[in-house]
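This report refers to the structure that appears directly beneath it.
A protein chain is absent from this complex, but the other protein chains hold their places.
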Amino acid sequence: MTDEKKNEVEEEGRRNFLANFLYVGGILAALGGFTAGLLRFIIPEKKPPKMQEILVAHFNEIEIGDAKPMEVAGQKVFVVHLKEGYRVLSAICTHLGCLVQWQKENQRFYCPCHKGKYRPDGTVISGPPPRPLESFRVEVKNGLVYVWMKQKYTGGLV
Amino acid sequence: MSVLKKEWWMERVPLDYEKAMGIVRDAFIKEPIPVHMKKWYYAMGATPLILFLLQVTTGLLLTFYFIPSPDMAYESVRHIQQDVPLGFWIRGLHRWGANLMIITVFLHMIRVFFTRAYRKPREINWILGTLLLGTTLTMGFTGYSLTYNQLSYWATTVGTNLVNQLPLIGHWLLRFMRGGEEVSANTLTRFFVLHELFVPSILFLLIVGHIFMIHLHGVAELEGHEGEGYYAFYPDHFVKGVYITLFLLVLMSTLAILIPPGIGIHADPTQTPMHIKPEWYFYSIYGLLKLVPLWLGVYLVLAFLIVLVFWPFIDDWFRAKWPKAPIGYVLGSATAVLALVFTIMELVAK
Partner (left out) sequence: MAKGDGAKYLVGIFAILFLATLVIVAGIETKKSESTKPEIELTGKSKQCVACHEKKGIAVKQIEQWKDSKHAEYGIGCIECHAAKKGDFDAFTCPGSDILVGRYPTPKDCGVCHEKQVKEFANSKHAHQFWLLHNDDRAVYEFPMAVKHGCEQCHRIGTMWPDSSVGDCSACHARHSFKIAQARNPKTCGECHLGPDHPQIEIYEESKHGNIWAAEGKNWNMGYETANHEKIPIKAPVCTTCHMDGSPTQPMTHNVSARLAWESQAPWSYRTVWDEKDLGTWQKKRERMKEICFNCHAPDFINEYFLEMDLVNLQYNEIRRQFVYWNKKLYKEKLMYPWKTGEKLWTSPVLDGYDQLPERKKYYTWHHEGRRFRFGAEMMGADFTQWHGIWEIQQDFIEMLNWAADHGDAEAKVWQKSNNPTKMITFKLYDVPGNEWGINTELNKPNFVYKMFPDYWTRIKSNVEAAYNKGLLTKDQWDLWLKRYNKKEYYMGTKFPEHPKWKFYKARDQKDLKHMKKSVIDLNLPGQSFYKDMH
């Protein structure tokens, strides 16, 4: 490239406020809108979870003082029949996520990974678990035991 | 000294800022652009570049949701299209961006061909350009195969079969592309890597090379109109890029809304649909291959590609032999028309 050519480059024109405003504002707005769109695409929405009732047991199907393991809405749970009523507890130990076992003879949930022990109502007896087992809302209607779970959507890849 | 002060940074990043700014000024801001470039059909070079950047952006975003496994690929695409907020927009931008990029690459190539911008000393840039064309088409092909619907699955099968026909390297290339003898889960993963990483990197390097060559030589002048005037790259030519970007975004968003890309039917390896067709940019080759035996067709295409790649040298040879005959124009027009005719024929064919 020669110096001649460089000298022939034209100069910028006079300033014009409206033009500048449209220009700068327009580009900023377009950029902002575009970025907002991209962010909305990429950041998943927080939708309030829809709850769904699912049948887990018939009355008298589980004896008092017994628990039935089940998988409901993709979650492993235990349906426990206490004297006071039914509980549905998550089977996932609150320590480091292993699955607990139900020991009917000992009337407790036992986690084999680090020997955590829970009472039938999910509270911790001993061992490393920091919290009781997660509990789900139970409803007994017409002699049937239902648990309220978050609905899974068809085709949901979330 | 505080981190807010320029000197703090200059001590730690000891660039020669004056020299750097000087290079930027000369190379970009003051780069002289010949006045003929003000016409809009000369913008067909910058357009694919802008589209490439948009494709990288939207493609990257799509990767956040796409799952490259035969079980989940189709469903993840459907998920993006129907469930993800603004998914239909991003996917639409990406799909239409791909189509537009290929169209504008063709238009750019045609413009360069007919203005003979490839003439000495810019022959190497032409070769880089043909490689860019091939790479862009490869991006289209690999991207389209990722949706895993009937058309894409069988297009992959047919496309890789075609590759098989190449002499010497054909079968090895087929096994490489498919990740085996058959189209399988390996194929999808490979095409995913090709489309996301391997081919875009090549494309990027070729683009850098292409632009660098332009910078080295300067923008080619129009034959017979040398020295008629120049204007600065920035802001006068650069602003064209801004127009184009905004215009493309509007156009592609509108297309994404009015003609959204479909999802098709889920791939069924046990059943070939009645009418498989490749993407429209392969129609001309597809049409040709339907007319002649496969081996002949492949050799014809190969021959055409060789002529295309080395065209500047071939053109020089023609001009030396027959100075008055406009062989280049005739051949170029004939090719363009034929390709158009084949494309339209395939488009309307049942």
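Order of writing sets the chain letters: A and B. Residues in each chain are counted from 1.
Here is the rule we go by: a residue touches a chain if its C-beta (ideal position, glycine included) is under 8 Å from a C-beta of that chain, and two chains touch if they have at least 3 such contacts.
Note that the coordinates shown come from a computational prediction; the quantities given were computed from them, not determined experimentally.
Put simply, the missing chain touches A, B once the whole complex is considered.
Across A:L55, A:L96, A:I125 or A:V140, the residue that sits in touch with the chain not pictured is A:L55. In the complete complex, the residue from B:V193, B:L216 or B:V250 that touches the missing chain is B:V250. Set against the missing chain, the residues B:G22, B:P121 or B:P235 yield one that touches it, B:P235.
Seen across the whole complex, the unshown chain contacts chain B at 82-83, 85-86, 88-89, 235-236, 239, 242-243, 246-247, 249-250, 253-254, 256-257. For chain A, the residues touching the absent chain in the complete assembly are 10, 12-16, 18-23, 25-27, 29-30, 33-34, 37, 50, 52-56, 58, 70-74, 142-144, 146, 151-156.
The working rule: only the chains that are shown with their structure count from here on.
Note on chain placement: the centre of chain A and the centre of chain B lie 41 Å apart, centres being C-alpha means.
Residues of chain A that touch chain B in their complex: 1, 5-6, 8-10, 12, 27, 30, 34, 37-38, 40-42, 45, 155-157.
Chain B contributes residues 26, 30-32, 57, 61, 64-65, 67, 72, 75-76, 78-79, 82-87, 89-90, 218, 229-232, 235-236, 242, 246, 249 to its touches with chain A in the complex.
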